[in-house]
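All protein chains of the complex are present and in place, except for one that has been dropped.
Chain nomenclature is as follows: A and B, assigned in order of appearance, with residue numbering initiated at 1 for each chain independently.
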Amino acid sequence: MWSTVFPYLLSGISVGGQYALIAIGYTMVYGILRLINFAHGDVFMVAGIIMVYMAASGVPLWLCIPLVLLLTALIGFVIERVAYKPLRTAPRMSAMISAIGVSYTLQNLVLYITGGLNQIYPTIPWISDSVTIFGATTKMVTVITPFLTLALVVALVMLINHTKIGMAMRAVSRDFETSQLMGIKINRVISTTFVIGTFLAGVASLLYFTNYTTVIQTSGAMPGLKAFVAAVFGGIGSIPGAVVGAFIIGIAENIIKGLDIILFKAGIVSGPLGLATFSDAFTFALLIIILAVKPTGLFGEKITDKV
Amino acid sequence: MSENVLHIEHLTMRFGGVVAVNDLSMDINKGEIVALIGPNGAGKTTAFNMVTGVYTPTEGKVTLLGKDITGKRPDEITKLGIARTFQNIRLFSSMTVFENVLTARHLRRTSNFLTATFRLNLAEERKMRAETEALLREVGLYELKDEMATSLPYGKQRLLEIARALSTNPSLLLLDEPAAGMNPQETEELGAFIKQIKEKFDLTVFLIEHHMNLVMGISDRIYVIDFGKQIAEGTPAEVQDNPAVIAAYLGVEEESDLPSEEPTEARGAEKGSGLPLEDPRASASAAPPEARGPQKAETRGAEKEVDQ
Partner (left out) sequence: MNRKKIDSATIISAVIVLALYVAVFVAEQFIPATSMLFTVLKKGATYALVAVSMNLLNGFTGIFSLGQAGFMLIGAYVYGIFTIPVLSRMDVYQYYNGGLVQFTLPVFIAMILSGLAAALFAFLIGLPVLRLKSDYLAIATLGFAEIIRALFQWDKLGPITNGSNMLRLFPTFNDFNIRGADGQVVVYLSTLVPLLISGVCIGVIILLINSTFGRALRAIKDDEIAAEAMGIRLASHKRLAFCISSFFAGVGGAMLAMYQTTVQAKSFTTAMTYEILLIVVIGGIGSVTGSCISSFLFVACSEWWLRFLDQKQMIGTFEVPLLRNGFRLVVFSIIIMVVVLFFRQGIMGTKELPDLIRGLRGKRAKGGADK
């Protein structure tokens, strides 16, 4: 039984960690701007594409990785300045539509560049190596993802709690207008938020695509949505919430993928039920349930924003 | 004693630790104009919001024409005969003056969405339109009926809010600072207008107001609250001479002089933002709209922004 479940659990934890890194971007942006950044998943995908093209053009891998992270953060910065900043005083619906527009643009741009073909992700040494733990064979990346995720989250929480910019971020997410009046440079705080969020999405892309090995223009859509659900599930605006939510969703999704086999081996069912079809849908069912039952999510504070 | 229209019994509203309205009881009888006054943040609008169903009271009971309406939805309460205006004008901004008033007749429809869509309700629709036109003539907005509501001058917008409220066929009209932002002359006209519509539409009026000239001029009775608690009740003359009221408006050094208990967290520096009753000139020209920003409260799970 355990040996059947364990591989699914393992990949669940791994993909959960990757979702967590993406989810932080959503939750931070939402916390500050009350905006669902629909393009965030696509930035994650673009990070993957940049890696593919950079490695193909002969840049050594050790240099590729920091460059990819840097460029991804830059893209986040530019998107905010171009597509969201002009709409900051507009109705919330406008900014959300703009985010959808950016998502559409990024996907089409990548479609144009790649010709819509699956791109093979470069093999990053060591983390692509196979390892066997507790009898399950997997890639090293699966094992290190949760640890790396937790380390980054701890660093981020320290940043938010113990630095000046972190304090400014907390202030802005509490009360946008007042913090502006208090002399906080709002643009800098928002840009920093986007840079941090997209940087983490860049890290997630390194881990995620090493695992799944191909990138295409739609690769970011599903992980993006799921990460957002994770952020809502954990309580939007809360970083620990997003991380916990992401792990729960990652694990649940992978268990469902293997549920047919698990149930069969446990002798509960005699034939396949085709439940794997629902591995994505489950995430959204979870979303609707949590929104109906506890709209503020697991760790969410009561949001007292201006409607 | 004439027929009782609104009966409020031990009404209390708490937001977290703050008691916005504390054990408020009052009665309004048919044909009366009753004012609710008090310094900024005293809980007047909160009281209105409980009567109209925007908030569900923490404790207490509201009765309209003998019927318990506590905890009912705002739309149900409006159907039962209470209409209101808002302190910070809330007109339908995408609509004309005419449509604003016409929309408020929707609740008296007998059609359903199918009969309305396929125009099987023509007679009713014609009647609604005719009534709306008549109402607009009555309040003097007919000439402006095709203007966008939000393009009207401020005073006319307040008037339109009243017209829209009247369009729901209320028996009790709640006016939340109808004179806010008006000059003395407009305020005076408003007073006459309120009396006039009260007679014409057979209304009972319950209003919150800071312009003391207006309040003293038109009210039959006045309730005064401070820190959510009633501190006085009576005719304008009685209330004006009440020491507790004067203390509440002018502020006093010794808190113990007040008959009400002080919730410590409720209000600090706002003392004295109310106006001396003895100086009608000052009160007529300078009364500010309530200084506090909009405050949120949780009602039936949905978040709403309602002015405190």
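The rule is short, and it goes like this: a contact is a pair of C-beta atoms (placed from the backbone, for glycine too) under 8 Å apart; a residue touches a chain by one contact, two chains touch by 3 or more.
All values reported here derive from a predicted model rather than from experimental measurement.
Asks: Which of the chains on display does the removed chain touch in the whole complex?
Replies: If we consider the entire complex, the absent chain touches A, B.
Asks: Check each of A:Ser98, A:Thr145, A:Thr210 or A:Ser238 against the chain that is not shown and name the one that touches it.
Replies: Among A:Ser98, A:Thr145, A:Thr210 or A:Ser238, only A:Ser98 touches the chain that is not shown.
Asks: Have a look at A:Ala56, A:Ala151 or A:Leu273 and name the one touching the chain we're not showing.
Replies: A:Leu273
Asks: Decide which residue listed in A:Ile13, A:Val232, A:Ala246 or A:Ile262 touches the omitted chain of the complex.
Replies: Final answer for the missing-chain contact: A:Val232.
Asks: Among B:Lys67, B:Arg109 or B:Lys200, which one is in touch with the chain left out?
Replies: Result: among the candidates, B:Arg109 touches the missing chain.
Asks: For chain B, which positions touch the chain that isn't shown here?
Replies: These residues of chain B touch the chain that is not shown: 52, 54, 73-76, 78-79, 83-84, 86, 90-96, 98-99, 102-107, 109, 111, 113, 116-119, 121-122, 125-126, 128-129, 145-148, 164-165, 167-168, 301-306.
Asks: What residues on chain A make contact with the chain left out of this view?
Replies: That gives, for chain A, the contact residues 34-36, 82-83, 86-87, 90, 92-94, 96-98, 100-105, 107-109, 111-113, 115-116, 218, 221, 225, 228-229, 232, 272-274, 277-278, 280-281, 283-285, 287-288, 291-292, 295, 307.
We take it that only the chains that are shown with their structure count from here on.
Asks: Averaged over CA atoms, how far is the centre of chain A from the centre of chain B? Could you give it in whole Å?
Replies: Result: the chain centres lie 48 Å from each other.
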